[in-house]
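A single protein chain has been omitted from the complex, and every remaining protein chain is retained in its original position.
Order as written gives the chain letters A and B; numbering starts at 1 within each chain.
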Amino acid sequence: MVALYAVGTLTFLGIRAFFVPHSFGQYGHYRGAAITEIAAHPIHFAGHQTCETCHADVQEMKKTGMHAQVSCEACHGPLAKHADDPSIQPAKLDTAVLCVRCHAASAARPKGFPQVAAAEHSNGLPCETCHKPHSPAISAGGAK
Amino acid sequence: MTTGVEGYMYPNEITLYWSVLIVLYPYITGLVAGAFILASLERVFRVDAIKPTYRLALLTALAFLVVAPLPLQLHLGHPERSFEMYFTPHRTSAMAMFGFVYLWYLMAVLTVEIWLDYRRDIVVMAQSSSGLKRWIYQVLTLGSNNISERALAIDERVGWLITLIGIPSAFLLHGYVGFIFGSIKANPWWSSPLMPVVFIFSAMVSGIAAVMLLYMLIMRLRREKIDMLCMDTIASYLFYIFIIDFSLEMLDLIHRIYEADESFRTLNFMVHTKLYFSQIVLQIFVGTLTPIVLLALTQVLKLPEIARKRIYTVAGCLTLIGIFAMRWNVVIGGQLFSKSFLGYTTYKMALATREGLLMSIALTILPLFILWVLVKLLPPWPEKVQSGTSAASAAN
Partner (left out) sequence: MNISRRQMLILLPAAAVAWESVLAGTPESSPNYKMTDHWWSMLIDISKCIGCGNCVRACQAENDVPDGFFRTWVERYHVTDWHLENPEVISPDGGKEGFPSVTEDDNGKYFFVPKLCNHCADSPCTQVCPVGATFISPDGVVLIDQTYCLGCAYCVQACPYGCRYIHPQKKVADKCTLCYHRITKGLTTACCEACPTGARQLADLKNPKDPIHEFLRTHNVQILKPQMATGAKVFYNDLDGSVR
């Protein structure tokens, strides 16, 4: 019976040596290769630095306005595919949805943040009639 | 779709991740530990009165122990990866030790003890039976056919030693299950150093009740006389251990109520609403106080045999219900409230899924079936044809 248990233990150790992944324990009690695998996940947001390499004109326009710190993909959405292949055109944006996400008046938002009751504020006109999204102050001139 | 959320839950908390199968797991391991401890009472402390249940208790423990990891396996997202728990156990994880504690208990304690205890019978049966049965018994002898007086004396000595190791092992097996819950600091319903102790005592209660009921049931099926001295002794153990268990649970409760820490209001509300039936009604009143009072009656009054038998049956059944409710309240209750202490969710048990009601019923019945096979294979009592010697050996 003792022999049976000894054989069992040895078999276990043998199988164990075979099954434990190679990189296990490389950095700690886990599979080291997992870090590289996770780091290799695909990117969807290109990052504003990438956008600005081509769209320097927009960057120039944004620089002085209230939206200077708002990165491109905050409104335009994830565009790594477009950065990878510019022939893929990003979807057209709907300012009626987009602007109010941030600017619809709510007592819950920080007091200093510009907010409007959309219906009364614009009388139904689209936001971009008066505000250029890339540089929204009216003194900077309406859209086009 | 209604999510059954009241107040505010963190959005990832709305789903419960530990289902009824995880309720079953401590319930089953508890029965194992309890049955084993009952068996070791006879062996180590030489309580001869409960000898008729010694082998039955061991076989019960084995039957439930074989099934114990099944609910865990079934609840895993990737059961095929469970071997990792043996190959790369994480030192700091209470759960990682389950595999080893389980294997230790199964291979080093229970099977060895049963084998040593049955070795003589196995050898005898291997010689007296024929065909497939003979072959099975021959394999079971593991090539050791020596049944001389001297060899049996050694078996007895080693068996005693194994039992001695077995008692702390049984405590470890179940105390550690309590530690899995008790060590989660994020969950105030679980996080308590009393948890392992309460688990051990409730395990003993449930295991003893289960063996008591099984013994009475099997005796009835075999149309044999129930050994009332044995039953009375077991019932008195059940009564005293139950009182300790109940005191510990009440200690935990009183401590929580008096300390009334940040989680108290939330948990208190939960116990009075979502857990009212399973905690207050089932666990405390039906499953604990009623059997304690019933057992106390048998201790205090001189009741006739038939009344005692009925009381033991009722008390045993209620105990098993109560301990199951206790496991339910721990496992499910611990997931019903938000760790933000601002809301509650609802557990909806599925019916026919991998973690559903039918599966859990199947898993409860499976060990009884295994026990039936075990009892056939390794009869805990001499066969009925030799009923004359049965009485003699019981008197020994």
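The rule is simple: a residue touches a chain if its C-beta (ideal position, glycine included) is under 8 Å from a C-beta of that chain, and two chains touch if they have at least 3 such contacts.
Just so it is clear, the structure is predicted and the values come from calculations on it, not from any experiment.
S.K.: Which one touches the absent chain: B:Thr319, B:Ser338 or B:Ser360?
M.R.: Checking each option in B:Thr319, B:Ser338 or B:Ser360, the one touching the absent chain turns out to be B:Ser338.
S.K.: Out of B:Ile184, B:Ile244, B:Ala296 or B:Met349, which residue would touch the omitted chain in the full complex?
M.R.: Residue touching the chain left out of view: B:Ile184.
S.K.: For the chain left out of this view, which of A:Arg16, A:His44 or A:Lys63 touches it?
M.R.: Final answer for the missing-chain contact: A:His44.
S.K.: If you put the missing chain back, which residues of chain A would it touch?
M.R.: Contacting residues on chain A, toward the hidden partner: 21, 24, 27-31, 34-48, 50, 53-54, 67, 69-71, 73-75, 77-78, 83-87, 101-102, 104-110, 113.
S.K.: List every residue of chain B that touches the chain not included in the displayed model.
M.R.: 8-15, 17-18, 72, 75-79, 81-82, 84-85, 88-90, 92-96, 98, 180, 183-187, 334-335, 338-342
To be clear about the criterion, only the chains that are shown with their structure count from here on.
S.K.: Report the inter-centroid distance (CA atoms only) between chain A and chain B in whole Å.
M.R.: That gives a centre separation of 51 Å.
S.K.: Touching residues of chain B toward chain A in the complex: what are they?
M.R.: Residue positions touching the partner: 83, 86-88, 90-91, 107-108, 112, 115, 142, 144.
S.K.: Residues of chain A touching chain B in their complex?
M.R.: The contact residues of chain A facing chain B are 1, 4-5, 8, 12, 15-16, 19-20, 24, 29.
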